[in-house]
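Of the protein chains in this complex, one is absent; all others appear in place.
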Amino acid sequence: MVVVMEREATQADIDAVAERVRSMGGEAFVSRGTVHTIIGLVGDTERFSAVDWKQLPGVDHVIHIGKPYKMVAADLHPEPSTVSIGATPVGRGTFTIIAGPCAVESEDQALISTKAAKAAGATILRGDVFKPRTSPYSFQGLGERGLEILEECRRQTGLPIVVEVTDVSHVMRVAEVADCVRVGTRNAQNFELLKEVGLARRPVMLKRGLAMTIDEWLQAAEYVAQRGNSEIVLCERGIRTFEPATRNTLDLAGMAVAQHESHLPVMVDPSHAVGKRHLVAAMARAAVAAGADAVMIDVHPEPEVALCDGPQALTPDEMIDLGRDLERIAEAIGRPVNRADG
Amino acid sequence: MVVVMEREATQADIDAVAERVRSMGGEAFVSRGTVHTIIGLVGDTERFSAVDWKQLPGVDHVIHIGKPYKMVAADLHPEPSTVSIGATPVGRGTFTIIAGPCAVESEDQALISTKAAKAAGATILRGDVFKPRTSPYSFQGLGERGLEILEECRRQTGLPIVVEVTDVSHVMRVAEVADCVRVGTRNAQNFELLKEVGLARRPVMLKRGLAMTIDEWLQAAEYVAQRGNSEIVLCERGIRTFEPATRNTLDLAGMAVAQHESHLPVMVDPSHAVGKRHLVAAMARAAVAAGADAVMIDVHPEPEVALCDGPQALTPDEMIDLGRDLERIAEAIGRPVNRADG
Amino acid sequence: MVVVMEREATQADIDAVAERVRSMGGEAFVSRGTVHTIIGLVGDTERFSAVDWKQLPGVDHVIHIGKPYKMVAADLHPEPSTVSIGATPVGRGTFTIIAGPCAVESEDQALISTKAAKAAGATILRGDVFKPRTSPYSFQGLGERGLEILEECRRQTGLPIVVEVTDVSHVMRVAEVADCVRVGTRNAQNFELLKEVGLARRPVMLKRGLAMTIDEWLQAAEYVAQRGNSEIVLCERGIRTFEPATRNTLDLAGMAVAQHESHLPVMVDPSHAVGKRHLVAAMARAAVAAGADAVMIDVHPEPEVALCDGPQALTPDEMIDLGRDLERIAEAIGRPVNRADG
Partner (left out) sequence: MVVVMEREATQADIDAVAERVRSMGGEAFVSRGTVHTIIGLVGDTERFSAVDWKQLPGVDHVIHIGKPYKMVAADLHPEPSTVSIGATPVGRGTFTIIAGPCAVESEDQALISTKAAKAAGATILRGDVFKPRTSPYSFQGLGERGLEILEECRRQTGLPIVVEVTDVSHVMRVAEVADCVRVGTRNAQNFELLKEVGLARRPVMLKRGLAMTIDEWLQAAEYVAQRGNSEIVLCERGIRTFEPATRNTLDLAGMAVAQHESHLPVMVDPSHAVGKRHLVAAMARAAVAAGADAVMIDVHPEPEVALCDGPQALTPDEMIDLGRDLERIAEAIGRPVNRADG
């Protein structure tokens, strides 16, 4: 941590900062510049962070050198983690395709979609039963009945499933059924929900919030890890920018930065990022080429009648084509692809 | 609603759209342009909205003419609403100052802050007991003990209080004590929480999300209104932009747009928008001049030791000076200011 | 300047940095933290900045303590400047209204608009003859003929005029006629144009670019000042954000930050920021309340037939009402208003 003094700061101001540091058991290294004097703080950074140094006379601002997260940081855990969702590993050593319907609407729709997902090479299924919708007049999900349908999908395909949770009260019930619980973009800073999934005995997929910096995203992951659950997969899904042509702006470089700053697996959801079918495949291909650990794709047997996000869903045939492209690119960059058994 | 056909759309495509409209009991008005044919849909807009027209052959895109919210819209309720928080009215006919500590830290700190708030002309108090913090290592609030302190503050000042709720499980307990429950920026699209405060018998202050358009903000308010609670005050508190010099970018014009599009009172929180003490007063003055229905200001007796957001809190003396300025500007533009009884 | 070392940096890496600093005639102060070692650099900051320290072994990143601008910085010139445009002073000690047509379209339109501007209390006129338009199919301005009309407007009202320049080749010609040359938002980082207006013997109004941080804006001003012209007025006019309801998002706090970081006068253009007539007056009132040194307002006798930006222009009557409001608010906060001589 570095305290930067104002140009008008007096010797007494500088001494007072140094004294405060020493009173907390630390050391203060003073560099007197021609304009600003700066003071390097050495000692218990966490204690230093609790002080609002800017309030002391003569202090201009404070610069934090370390990261505001620890348990998820690459710094202290340089080996990348692999998270197992059911029997499927997700991590830097492999490439995983997750696919399925955005929302579970009926048993037929879910089964057709998940079988297409498996045929396309997916080794994890997606399918939501509680949908956070911008408008209260939109379809809100099947709830409990949806969970039963998902269990049937898993029984028939043998693949593990990931399901979104939208409230503390759902978490334990969803975690009984799902192989991975997902926290969505609108709840990415719902800290009570993060704490609750931190107590669940299931891997957690944590989407990046629409307006979240990578630093904030990793701090959200820290909430989960702090409660004892370090089976976390980060999922980039586009951020909000001024560009209206796509639903959001997919930040692929942000995915790569998160892989660099944390030891967690980091994946990409191109479907929700772009919101338009003809762009989804291009962005999924880009994600694997950029080194994403997994991609998650919406599939629907009849996108034109989907109750949620139809315009971005691939048809089963399109999904199978995409799966083939993703495998080829993964091979081209020397990355093995997860495969479902038989 | 308007359906825009692709330039290659055939007569059969156009007929199919018109037929679909008629089958839903509506009428279709076709305008054949030199490039695009457009079809105006007249009838039950809600039913039309449920159809994914883009999926029909030859359809390029759809334009929604109406607003995606109804109960909070000015369109159908042109008279502006006034919401009473305790005995204090908030609305277009008056101007209200809300002030107090960001977080309740102790009885002393809370009492000094709320008395300063009252002395500065505040007629509603603020003070939080559950704090949603970006970092899990930051102070998370006093919880239940904080609520008792707030009751004491109200007893001593006679002023109503507004308190943030961060999870469905807190809402009913906070609503017993608080005169107004607040949904914060990070929960502005926590739809389960919105539904729950919609069931509370207390006014709701709904902050704008960091990355929320005004349309989305009003749809969030619609979630609350739909459950039967239309005592809603909207609060602009800055949006996330590329500019790092301030914590967020205060969107005062957004406040004015929300006043125009909805009948709800709309207020401003300059403290959380800018995050720096020397800018808070300037933005509070700007808010009243722009026509805000209220402002909410963080006050702390000793900002330098505050456990939360110290750098943005005004001292009691600064708050009293600001109160005087706000009254003068309100007068200059002919707007009466709420006053607490002697 | 502070060099932060990687956690794996060796003593040799640290010594190499310190040695390099000393070889440049500076001093290096080393603070060894538990995770990172940091090195404070004291000496000729400009020389240090030219080195790419990140390229040295073991260096993680570099933190710049000083500002990247000097001549326009408040640091080295704490007294706020006043810039005279014709006989009208613009600065912290007064409040100035600038008004007139967005674009000069005809002598009649310009004369009616500028007379209304004067009647409303404006002491500087605006009116453009070269219009930078997003679409090549939009009206591009009257050019030379427009300059003659503006001279006539000045002759009849006695007020100085501010005119936009859009290319190096126009600058000297416009500067012969105009009392102030303006660099628009789309050219705010057209560095060749900035250098040229730096050579003009006229005050320069420098608008903030649509995506410019305040730091970058002040560096753009530095380009002008470096060429010898320090008669610069900064003009906030909205930044680009995700919110579509207004043309841009007016960053009033950004205006206040620019006043704090530089000694230059800083003003606001609410018309171009919001793009909608019913919001312009509210934002102009907010600007004066926030402490802006001037506002600039588009006026048009018949906005419905304006060739450029009609939807944001006030009618002469609306302008006169607004002038009255602005004077009252300025008085309420104790700020004298510039007045034209009878």
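Letters A, B and C name the chains as they come in the text, with residue numbers starting at 1 for each one.
Simple rule for what comes next: a contact is a pair of C-beta atoms (placed from the backbone, for glycine too) under 8 Å apart; a residue touches a chain by one contact, two chains touch by 3 or more.
Predicted model, so just to flag it, every value in this text is computed and none were measured.
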* Structure fact -> In the whole complex, of A:Val59, A:Leu279, A:Ala306 or A:Met319, the residue touching the missing chain would be A:Leu279
* Structure fact -> Where A:Val3, A:Leu142 or A:Val257 are the choices, the one touching the absent chain is A:Val257
* Structure fact -> Per the whole complex, from B:Thr45, B:Ser106, B:Ser169 or B:Thr315 the residue touching the absent chain is B:Thr45
* Pick out which of C:Ala16, C:Leu56, C:Met172 or C:Ala340 touches the chain that's been left out of the picture. => C:Leu56
* Structure fact -> Residue list for chain A contacting the dropped chain reads 211, 213-215, 239, 241-246, 249-254, 256-257, 260, 273-274, 278-279, 282-283, 285-291, 325, 328-329, 331-333
* Asked: For chain C, which residues reach the chain that was dropped from this view?
  -> 46, 49, 52, 54-56, 68-69, 132-137, 166-169, 186-187, 189-193, 209-211, 216, 219, 222-223, 226, 240, 303-306, 310-311
* Structure fact -> In the full complex, chain B touches the hidden chain through residues 2, 4, 7, 27, 29-36, 38, 40-43, 45, 63, 65-66, 75, 240-242, 244
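Here is the rule we use: only the chains that are shown with their structure count from here on.
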* **Greatest separation from chain B - chain, by CA centre** => C
* If you average the CA atoms of chain B and of chain C, how far apart do the two points sit, in angstrom? -> 31
* Determine the centre-to-centre distance between chain A and chain C, using the mean Cα coordinates as centres, and give it in whole Å. => 39
* To do: Compute the distance, rounded to whole Å, between the mean C-alpha positions of chain A and chain B.
  => 27
* Mind pulling the residue numbers of chain C that touch at least two other chains? => 241-242, 244
